[in-house]
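With one protein chain withheld, the remaining protein chains of the complex are depicted in position.
Naming follows writing order (A and B), and every chain is counted from residue 1.
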Amino acid sequence: MFIGGMRAPLLRESSQVEEEEEGEVEVLHSEEEARHRGHPPVGILGSGDFSRSLSARLLASGHRALVGSRDPSRLPRGLFPQGAELVSQREAAEGADRVVFAALFPEHYHSLADLRDVLAGKVLVDVSNADGLGCGAEGSNAQRLARMFPQSHVVKGFNVVSAWALQTGAHDGNRQVLICGDCPDSKAAVVQLAHRMGFTPVDLGCLGASRAIEEAPLRAFPSWRGPILTTVLLFLFLYGYSFMKGVLFPYLEHGRNNFYQLPLETVNETLTAVAMVTLALVYLPGLLAAGLQLSRGTKYRRFPSWLDCWLGGRKQLGLLSFLCAVLHAVYSMCLSIRKAAKYSLLNAAYRQVKADIPDSWVEQSVWRSDLYLTCGILGLGVLALLAITSLPSVGNSLNWREFTFVQSGLGYAALTLVVMHTLFFGWDMAFSPGSYSYYLPPLFVLALVLPCVVLVGRVLLAPPCLASRLAKIRRGWESKRPRPPPKDQEVGITDRVIADG
Amino acid sequence: MFIGGMRAPLLRESSQVEEEEEGEVEVLHSEEEARHRGHPPVGILGSGDFSRSLSARLLASGHRALVGSRDPSRLPRGLFPQGAELVSQREAAEGADRVVFAALFPEHYHSLADLRDVLAGKVLVDVSNADGLGCGAEGSNAQRLARMFPQSHVVKGFNVVSAWALQTGAHDGNRQVLICGDCPDSKAAVVQLAHRMGFTPVDLGCLGASRAIEEAPLRAFPSWRGPILTTVLLFLFLYGYSFMKGVLFPYLEHGRNNFYQLPLETVNETLTAVAMVTLALVYLPGLLAAGLQLSRGTKYRRFPSWLDCWLGGRKQLGLLSFLCAVLHAVYSMCLSIRKAAKYSLLNAAYRQVKADIPDSWVEQSVWRSDLYLTCGILGLGVLALLAITSLPSVGNSLNWREFTFVQSGLGYAALTLVVMHTLFFGWDMAFSPGSYSYYLPPLFVLALVLPCVVLVGRVLLAPPCLASRLAKIRRGWESKRPRPPPKDQEVGITDRVIADG
Partner (left out) sequence: MFIGGMRAPLLRESSQVEEEEEGEVEVLHSEEEARHRGHPPVGILGSGDFSRSLSARLLASGHRALVGSRDPSRLPRGLFPQGAELVSQREAAEGADRVVFAALFPEHYHSLADLRDVLAGKVLVDVSNADGLGCGAEGSNAQRLARMFPQSHVVKGFNVVSAWALQTGAHDGNRQVLICGDCPDSKAAVVQLAHRMGFTPVDLGCLGASRAIEEAPLRAFPSWRGPILTTVLLFLFLYGYSFMKGVLFPYLEHGRNNFYQLPLETVNETLTAVAMVTLALVYLPGLLAAGLQLSRGTKYRRFPSWLDCWLGGRKQLGLLSFLCAVLHAVYSMCLSIRKAAKYSLLNAAYRQVKADIPDSWVEQSVWRSDLYLTCGILGLGVLALLAITSLPSVGNSLNWREFTFVQSGLGYAALTLVVMHTLFFGWDMAFSPGSYSYYLPPLFVLALVLPCVVLVGRVLLAPPCLASRLAKIRRGWESKRPRPPPKDQEVGITDRVIADG
């Protein structure tokens, strides 16, 4: 970034102390300058795919790339980009101005032992991934490298970048490069390099964080595991419940064959219930956290870890709830193109004609069906707005107040609409004893419990006396001061609650 | 960003003038260098939540953080991140290399008066938010601070960042930091700091812009207010119209009970009309602007402010139109799962059997319904493409020509399809006197007026003579030169018209 415009006058100023000649010398001088000012040579130890792509990227960013191999004469020249300098490992380490990449597998690190002298004082970038999840006895690869080269400054980074991203640059969006290291100065050099190569470096602190960085590319959706597991288990339980009550028991008792409902109707019914319960699960932990803060009278005490974990999974739970709600909507809209719907209708027409009823219109039924459809559609619409604002590019353009309005205000609106959707749907069934066959309540009654609990809890927190006390606590007020400062405290998590009240 | 790689040789060069020793001195020297080159200590005045989060972020980015409190001995050590140095306010201001954050409420700024001497020449960053919207007599907080410390360089910034974002870094996307200030040099220091902390600084110019920055976090969707209000009023008016014509008057006159239509059918009908009118409102101001430019013969005269405002709200109007269109589509697809649909069908079957009509097929009806469904679906599809390209991450990847094609070309295609959808839907009703009961035209005729006006206007601008003249004007050509240069002119707004013609 820096370099060009500003450096020249400065350098000239300081060198004018010695020499006053102009003209011919000027040109020589600029060449000298260019060497100093131009992007410095970078060393790469190793000659695999990553090394090749890295050298191409470095060259494109205006650096010299010294690729160090144990036997440079045997390297296939054609595989490396034009301009890359294929040298011995020692030459690469020596020639590098400051930054040297260790682009080899961790199990070959010992082969670098001879270079300890030339690597002293240099910044050694460890680009390796972890072999597997779970910390080994020796710590991370980067920490092992740092122990091997105590006189070099080891910086972890670039491992989350693929060889492909290196070659194409960050042309198609922001590619983040996670970086950590113990020496701020060395880290800054790597940060600068990453910037110049078109990446967005993110500093994660000291080398202790390197294990997490090494494991990052191995983790598949770590934040989604819990929420997906919860949703799937919920689905299986409710599907089983629905199967037993609606299909199995009627078959066993009356020999009624409802098995045709399994692929679509039972799935659809279950999806509604899952969507409602997971949506309630999004807002329940916020209420629990608020209750804890109110009873403790301070926000400066950690929540139990299960609550932290739950609070952290709310976005994922919300998106899964939206997914289920959309599937439920699509299923419902397909109900009328099913053969089953056609046959039912034809048979009903036959019966109506045979019974000679000219008009089968039931005003109350019509109202109920239209009301629950409207509530459902509007609820889905609000959930869709929530889902859209959870897209990174949209969410990042919102300020704090807008984000809170969307996530908390619209979220509770969606929950209310969804509860109304279900109430209108099941109102008369809920109070007819026939719906409680086999001593089991209908599925929708089961699904309503948690959402209603959340709505009641929200209403209980609404009176001004509680709300203002909570707001005070969240601004840092404490009910009983002074208190001994807690020892091992992380403020981060508790603050998160403020986000969605 | 800069620092590491290039600084070292430079510094060495200039100091070699004095000393030629190597070895032992070298090491001492690098330590000295490190102190200078390493990220410099940053001061923070105040010890609240923001101060805590800020110090954590600064430490993670390799800075020293000097947290200045009026009474550092009473600070709860455990609440601050390890490594933060808790000192007096004076020590924090003195110890800071250059940048000092004023992380206290604006009403406590007077408590800093004693520090005027140590803050002289430093960069003082005002991170406060406005108390409310609407400029006070004293200007912004930052301007007040600048008056209090005339010898410091006040830079506004970081107020749009929440404590939570500070702690987690910009890990989940780009977080913009709005910055302004009068001293370019000081601003550059803050810009650099923001970059290093993982944020994306956006320079908004001189300190006069600070009020807008202070108010930014208070505004909730400022650009959405007008368009949402327009859409809601339009909906209420058209819903009322539809209610009167379709439900109230038939009830009053013939006692016909159509009230069951209110929750779903009337809403659905109204949504279509609202979607069409708002879509027309997206393209009308562009036509008006083009007309104005043509009649004025220049693009260098400002539009009236209502037109500027309208031009600025087109994206929002378009998205609201899309929202209404999607709701209309979902409502329509739910029409056949309503109880009302079932009862109507059964009664129709009864009547058909009783009247003994073996085939009720009406070829023209079938064609009409299929054609309007197809037009509607395709129109919705095109609108969906428009909505997707208005996502920041998608829109930013388009070049100018692509953006124009999508917004203008596809936009008019959508409008045409939507008009055809409505024409096919209401063609025969539009000309039957029965549809004009109570001297009121049907809703869809009302909704067609504005879209047709826009389409006709677009066609009128299409002939080459007008189109090429308009293109010339937009490239800067003026029909009557020379003309007196206007005095207080903003080119920005007029240029925007070029975007969507």
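Quick note on the criterion: contacts are C-beta pairs under 8 Å (C-beta built on N, C-alpha and C of every residue); 3 or more make two chains touch, one makes a residue touch a chain.
These numbers were taken from a predicted model, which means no experiment stands behind them.
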{"item": "Contact residue for the chain not shown (choose from B:S111, B:N257 or B:S369)", "value": "B:S369"}
{"item": "Contact partner of the left-out chain, one of A:M148, A:A212, A:I228 or A:V267", "value": "A:V267"}
{"item": "Residue among A:R147, A:R219 or A:R475 that touches the chain left out of view", "value": "A:R219"}
{"item": "Per the touch definition above, residue among B:A56, B:V191 or B:V454 touching the missing chain", "value": "B:V191"}
{"item": "From A:H108, A:R225 or A:R338, residue that would touch the chain that is not displayed", "value": "A:R338"}
{"item": "Where the missing chain touches chain B, by residue", "value": "1-3, 7, 11, 14-15, 17-18, 36-37, 40, 97-99, 121, 123, 172-174, 176, 184-193, 195, 202-205, 300, 329, 332-333, 335-336, 345, 348-349, 352-353, 357-363, 365-371, 373-374, 377, 380-381, 391-397, 399-402, 405, 476, 485-489, 491-492, 495-496, 498-499"}
{"item": "In chain A, positions touching the absent partner", "value": "1-6, 8-10, 13-14, 17, 30, 34, 37-39, 48-49, 52-53, 60-62, 76-79, 160, 162-164, 167-176, 196, 198, 216-221, 257, 260, 263-265, 267, 323, 326-327, 330-331, 333-334, 336-340, 342-343, 345-347, 349-351, 353-354, 391-393, 397"}
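Simple rule for what comes next: only the chains that are shown with their structure count from here on.
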{"item": "Between chain B and chain A, distance of the C-alpha-averaged centres to the nearest whole Å", "value": "23"}
